[in-house]
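And then subunit A:
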Amino acid sequence: MDALLKVDRCTIRFGGLTAVSNFDMSIGNRELVGLIGPNGAGKTTVFNMITGVYQPTEGQIFLSGDRLNGLKPFNITAKGIARTFQNIRLFASLTVFDNVRAAFNLHLKHGPLHALTRGPKFKREEADIGAQAMDLLKIFNLDRFRDVMCKNLPYGDQRRLEIVRALATKPRMLLLDEPAAGMNPTEKGALMTLIEFIQEKFDISVLLVEHDMRVVMGICKRIYVLDYGITIAEGPPDEIRRNPKVIQAYLGE
Partner candidate 1 sequence: MSRARTILGIFLLFLFLFALTGERPFASHLAYYYDILINIGINVILAVSLNLVNGYTGQFSLGHAGFMAVGAYAAGSWSEHLSPGLVNFLAGSNGVLTFVLQPFPFLQPFAFPTAVADNLALIVATMFGGLLAALAGLAVGIPSLRLRGDYLAIVTLGFGEIIRTLILNIDFLGAARGMSVTGRYTNMFWTFGFAAVAIYVVLGLVNSTYGRGFLTVRDDEVAAEAMGINTTKYKVIAFVVGAFFAGTAGSLFAHYAGFLTPEGFNFFKSVDVVVMVILGGMGSTTGVILAAALLTILPEVLRALAHTDFVPAAQKAIEGVIPIHLPPLQGLLENRLILYSLLLIIMMLTRPQGLFGDLAGSRKRVTSSASK
Partner candidate 2 sequence: QIKIGAVSCISGPLSTFGVSSIRGARMAIEEVNAKGGVLGQSIDLVVDDNGSKAGETARIARKFLSQDHVVAILGDLTSSATMEAAPLAQEAHVPLLTPTATAIAVTKVGDYIFRSCFTDPFTGRIMARFAIEHLHARRGVILIDVKQDYSIGVSAELGSFYRQEGGQVLQEFSFSSGDTDFRAQLSSLKSLQPEVVFVPAYYTEAALILREARQLGVKAPFVGGEGWDSPSLISVAGKTAEGSYYTNHFSPDDPEPLVQTFVRAYKTKYGTAPDALSALWYDGAGLLADAIRRAGSTEPAKIRDALATTKNFPGVTGNISVDERRNASKPVVVVTIANGQVKMVERVEP
C-alpha cells in the first residue's frame, strides 16, 4: 500500500530535551489512526512536525511521496494536511461563518484585484464559498450560530468549529488534537459518530490524538503509542489494549 502520510525516523530536540525520537509512522488513504501516550509523550509535537510548525531535527516527512521538510505550515496545508489545536485557536474576532470562510482562502481562484473590482467571477466564487461553508456548518449542526462571534460559543462547539474550519481547507489528511477534551460522555459519543461520518463523506484519512480510550478504541483501526518520545507499541486497538507496556505506561491496571 502506498502511504498517504509517511513519517520517516523523525527526531526533534528542544535544547537538551528529545521530545520525539526516531518516530516512524505511515498512514494510508482513508485510514483512521490513533496516536496516544501519556502527557508529554510528544503527541502534539508530532503534529507540529507534520504541519511544519516545528522542523524535525532529523528525519523526513512525506505526503503521497512529496517531501514536506522545510515547507512553511501554509504550504503543507495547501498540500492537503489540516489540523486542529489542543488549545483552541479560533479567529477570535470573527464570526463562526467567517472563521470557516477564511479557511477557504487556500483554494481561492481570485486575488486582491478581483476583490476590488467585484466582478461576476468574484461574486460567483464568494457565493459558492458561502454555500459550501454553510453546508459544512450544517453537518456539525453549527449553522444556527452562523453570525455569533466564535469566542461566545460554548466550549464544545468551539472544538467542533475547529474541525469544520480544518475541513474547509479540503484536506486529504486531518489531524485532530484531543477533539473530545472537555466534552461529557454523551457529547463524546456524538463526536465519534461525526468523525467517522466525515472520514467517509470527505474521503480523508484522520490521525487522532485523544485521551479518552472509549473514543480512540472505538473508532481507530490502528493505534500508535508514544512514551517519552519513543514508539512503544503500534497495532489494532485490541492488541494495544492488552499490550503490557502500554498498560504500564498509559492505561493502568
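One rule holds for everything that comes next: a contact is a pair of C-beta atoms (placed from the backbone, for glycine too) under 8 Å apart; a residue touches a chain by one contact, two chains touch by 3 or more; residues count from 1.
Here is how the candidates were picked: all candidates are chains of the complex that A comes from, given by their letters.
The structure presented is a predicted model; accordingly, all values stated were derived computationally and were not measured.
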This complex places subunit A in touch with one candidate of 1 or 2, number 1
Contacts from subunit A onto candidate 1 in the complex sit at residues 51-53, 72-74, 77-78, 82-83, 85, 87-94, 98, 101-106, 108, 110-112, 114-116, 118, 122, 125-126, 129, 149, 151, 153-155, 158, 165-166, 168-169, 182
